[in-house]
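Below you'll find the structure I mean.
The block that comes next holds chain A.
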Amino acid sequence: ADTTVRVISDRTPSHLEPLFEYYRTLTGVEIESAFVDKGLIARLQSRPTEADLIITKTADILEEAKQQRLLRPFDSSTIAAELPARFRDADDAYITLSYRPRVIFASKERVEPDSIETYADLTDPEWRGRICIRSGYHNYNLSLLSQMAEDQGLPAARAFIMGLHANLARRPKGNDRAQVRAIYEGECDLSLGNSYYMPIMLANPEQRAWGKATYLIFPNQESGGSYIMRGGAALTTANRNVPAATQLLEFLVSNAGQEFIVNTTFEYPVRDDVEMLDSLRALGNRQEGIEGGRFKANFIPLDAIAAHRDAIVTILDEVDFDSDR
Partner candidate 1 sequence: MLRGTALTRATRTRTILNNLSFEVPAGTTATVLGPSGSGKTTLLRLVMGLDRPDTGELRLGDQLLSSPDRHVPPQKRGMSMVFQEFTLFPNLDVEGNVAFGVKRARDAETRVDALLELLEISQLKHRRIDNLSGGEQQRVALARALAVAPRVLLMDEPFSNIDAMLRQRLFERLHSYLRANGITALVATHDHQEAFYFSDHILVLKDGRLIDHNPPRRIYEQPANAWVAEFFGDTNLLTGAELGVLAPGRPLQPAARYLVRPETIELTDPGSGAAAATVAKTVYYGAYQEVRLRLEGTGPEIRVHCTGPKTLRVGEQVGLMLRTDAAPHPINDEPAD
Partner candidate 2 sequence: MSTLRRVLTGLALALFLAPALLLLFRATAPLETAALWRLADTVLPGYVATTVLLAAAAAMLALPIGVGGAWLTTFFEFPGRRLLDSALALPLVLPSYLVAIVYRELSHRFDWSPVVESPPAAAFLLALTLYPYIYMLTQASFRRQTAGYLEAGWTLGVGRWRTTWQILLPLALPAMLLGVLLVVVEVVSDFGTASALGLRTLTIAVHRAWFSQYDQALAAQLALLTALLPLLLVAAYGGLTQGRSFTTLTNRPRSPERQHLSFSLAWLAAAACSLPVLLGFAWPMLWLLAWAAEAIDRFRLRELYGDLLNTLLLGIGTAALTLLLGLFFALTARAADGPHWRLGILSVLSLTYGMPAIALAIALLFLTGWSYQTAGGAWLADTLLLVLLATTLRFTAFASFSIESGLAGVSPRLDDALRCAGRGRLHGLLRVLLPQIRGPLVIAALLVFVITSKELTLSLVLQPFGYGSLALSIFRFAEIDLYPPAALYTLSLVLVLIYPVLSLNRWLGGRP
């Protein structure tokens, strides 16, 4: 008789609410939600059964939660059938819902197309004093650097961090968009940022000029692919309403669910049969080898990434990455 599902999420409410509303009209299932933008993992740890379903923009914490036995492996033939293995945890503890690569934003005026192909290229002395980036300790950067450490080894990551730090134009501050704006304002020529910021900026009248001043480079297309951030979902250990929660999970990976997610977040879907947004198709069009926005992503398993976090933080501290230039 209980037809409500409780969802806890760190996503922006406006990104999920339309989806929940649609789901309600579709199935009659009421969704109660709490948008805990901060401390989601702590909420999970202290009240593991408070929600039925977790939806997060950083799937890293699902790995953390899994290790702490806070997740209930889902049991769904639909998901098994429809979701490629790289988007599922090995033990079916959580799934990836969407992903976005962490890419390079380059000044249209001051950076020649194809002068940069990999992340490591950013350490080239040519870019000394020309790169902007947000705090090294931000999840986005930590994730990126951890992936690099897994992909190319810790020494390579260290070299990258030091090289990048040496090339920074200014103290790391602001969010990803602020770096693009700095390019627009001429303070620097290159920055790192998540791909979705480009379509978002282009859609915002105030920020359109920033986006227009830059173009996107998907790094590492010749090697393993661009590093990515993942959004994900998982069931909690609450046993109030497992079937309904599983159903919602299935809906999230369904075509309709994916469309909602992609349309609101401008991330990339986990299904190939979801039509790609126009605004994403144009991304990377200045880059050789990128057609219609299709790029190569590096799907390193989350557990492998998590293992490098501490080492990366240590290196950041050592070079005092966020310090004034």
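As a selection rule, all candidates are chains of the complex that A comes from, given by their letters.
Rule of thumb we're sticking to: contacts are C-beta pairs under 8 Å (C-beta built on N, C-alpha and C of every residue); 3 or more make two chains touch, one makes a residue touch a chain; residues count from 1.
Given the structure is predicted, the values throughout are model-derived calculations rather than measurements.
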(message) Need the partner of chain A in this complex, chosen from 1 or 2. Which is it?
(response) 2
(request) Report the residues of chain A in contact with candidate 2 in the complex, numbered from low to high. (result) 6, 12-14, 32-39, 41-43, 45-47, 49-51, 64, 135, 137-139, 142, 171-175, 177, 181, 185, 200, 204, 206-207, 309-310, 313-314, 317-318, 320, 322-323
